[in-house]
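One structure follows; several queries about it will come next.
The complex is shown incomplete by one protein chain, all other protein chains being positioned as in the whole.
Labels for the chains are A and B, by order of writing; each one numbers its residues from 1.
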Amino acid sequence: MCDHTNKNIYLPYLATVAEVVDETPDVRTLRLIFQDEQVRGSFHFRAGQFAEYSAFGAGESTFCIASSPTRTGYIECCFRSVGRVTEELRRLEVGDCMGVRGPYGNSYPIEEFYGKNLVFVAGGIALPPLRTLIWNCLDLRDKFGEITIVYGARTEDDLVYKRELMEWQERGDVRLVKTVDPGGDGVGWDGRVGFVPTILEETAPSADNTVALVCGPPVMIKFTLPVLEKLGFSDDQVYTTLENRMKCGLGKCGRCNVGNVYVCKDGPVFTARQVKGMPMEF
Amino acid sequence: MKSIDTSIYTAVTEAIRGEAKRLLSEGQISVIVGYVAGRRTGSAQPIVVTNAADAAILIFTPACVNNLAVYLTKAKKEIPKSGKIGIIVKGCDLKALVGLMGESQLKREDLYLIGVPCAGVLASTMQPAAGLTADTIAPKCRECDAHLPTGCDFVPVAALPPQLQLEGVYTAEIARLEALTSAERWAYWKEQFAKCIKCYACRQVCPFCFCEQCLCDRNKPQMVETTPRPAGNTAWHIVRAMHLAGRCAGCAECERVCPMDIPLNLLNRKMAKELKELFDYEAGFEVNEKSPLTTFTEKDDQSFIK
Partner (left out) sequence: MQKYISQQNLNILLDKLIAEGTRVVAPRMDAGTPLYEPLKNSGEMLTDQLPRRSAKEAFFPVCEEIMSYEKERQQITLTDVDPARFPETVLVGVRPCDAAAIPVLDAVFSWDYKDEFFLERRKKTTIIGLACTIADDACFCTAVGLSPSDTRGSDLFLTPLEGGGYACETYSDKGETLINNHSGLFTRQSKTKTLPLAEPQTEQIDLKKVKKWLDEHFEDPLWDGNAVRCVGCGACAFVCPACHCFDIVDEGTEKAGKRRKNWDACGFWKFTHHASGHNPRDLQPKRYRNRIMHKFKYYDDKFGQTLCTGCGRCVRICPVGIDIAAIVEDISRKD
């Protein structure tokens, strides 16, 4: 829930760029620290929520909050430079100022996952919306059963959070299966080769007492959901996040709806059952 | 009040129906773009007819204001473009089609042109039941030189009944504006453009605004502000007038559709006047592949080079 103390719901918080990490040639992570002390202390969010990030003069762009709510004092966003705002955000350096409005949207019902096994399935730039939850769960490791991460991208260069993939690989309590598309493996690639849905099927996680969290480009989702079904996952055991063009992020501008579902308010986190019930409009 | 003789519209309607039915049932065309009556008394709206039985609903009346050429441009992806396309055109609409052919957007052999003799259409279809009179007729029709389109594949009824001679309004209004000082003229247009709400109806009905992404819809860079404020509105309308100079066929749809009654056709007629004076160019029924602003000849006016 948004914590605004001022009445203008469209007014962003100011945040300073504390760290810039190039995940891939066109994907960047920014670590942000709110300038206002009170906001720093009171900004709470849940994994899955998103924010509207301002590059003043260019506009706002919608990304998930990619850091975990268990790690306070900063938030992170991760984006590919595709349009005017993201290109402007890419020009920011450490010490520069940008805007953050949020947190908006619903979140993963993490409490319902306690005691269960988790399977994270992600592709390419779509790892950030799951990464927030991955760290949230790893920071509360005892609460969950087995944690499996299946993550792939077109090539090794396109993998994001490369440092963290190594961390996850080295931890004893997570099973990481990383892959690149056929033809995407270079010299020294120590992961699998194959499309994410294929590798997921080969990994064959058990559906028993397990929740699957999927995030990826539409084509990956299209082929992953049937694999999960084959493995025995019901539509209520599978979660995904949707994205859509947004402006206000808070249910008023009328842009992000998929049928009667507002992605910014009813989502962005949905179960596969909810997604299958939506009209083909995303 | 002078009433305009619209008796031939009934004959034209019958003829269109017959021809459309014949063409569709013989498979000579795959679709025909024409007009059909709407729910409101006297109203008409564009329609795409694909089977011969539906040809019976086609009409031609003074409420058939739309320039159907817009539906044949690449901006309108929904109209099936396979096979020969039949289209109903008034003289003004035909000029636009001819312009599009000149710009390689359409091929004459892909079209079956049904040119209609037209005594005029309504200035506005907000009240479509209004009869066609000197007061309700579209300003463009008052100075029309294209009552009978030529070069078409079929023209029902070979001639028009005698026309009322109506005085044009654009020439006089342009002369009035030209006689103002720049400051007065600027004040006039500032007031007009302040009314604009950026609905883009003018752009969307214009057959020449067929860019798949309008320059002003791009944001890298943002050429013109999107906000409906006087400065951005002025820039928008000037950009559009300049992009249409030498192309606009004078169908005046932009002016008709503007919800805020901005006299947009004045801008286009002024540009047309300049093009006529500078390059002896005007829109007509002959396809011209050498548009004045995309070609250079040695006798072009060079007085602007100081």
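We take it that a residue touches a chain if its C-beta (ideal position, glycine included) is under 8 Å from a C-beta of that chain, and two chains touch if they have at least 3 such contacts.
The structure presented is a predicted model; accordingly, all values stated were derived computationally and were not measured.
When the full complex is taken into account, the listed residue touching the unshown chain is B:201, out of B:134, B:148, B:169 or B:201.
Only one of B:45, B:105 or B:133 touches the absent chain when the whole complex is considered: B:45. Interface with the hidden chain, as seen from chain B, comprises residues 38-41, 43-48, 66, 70-71, 76-79, 125-127, 129, 191, 195, 197-201, 203-205, 213, 217, 222, 225-229, 253, 256-257, 259-261. Residues 2, 6-12, 14, 54, 56-60, 82-86, 95-99, 244-245, 247-248, 250-255, 257-260, 262, 265, 279, 281-282 are the ones on chain A that touch the missing chain.
Operating definition for what follows: only the chains that are shown with their structure count from here on.
Per the touch definition, chain A reaches chain B in the complex via residues 83-84, 87. Residues 219-220, 222 of chain B touch chain A in their complex.
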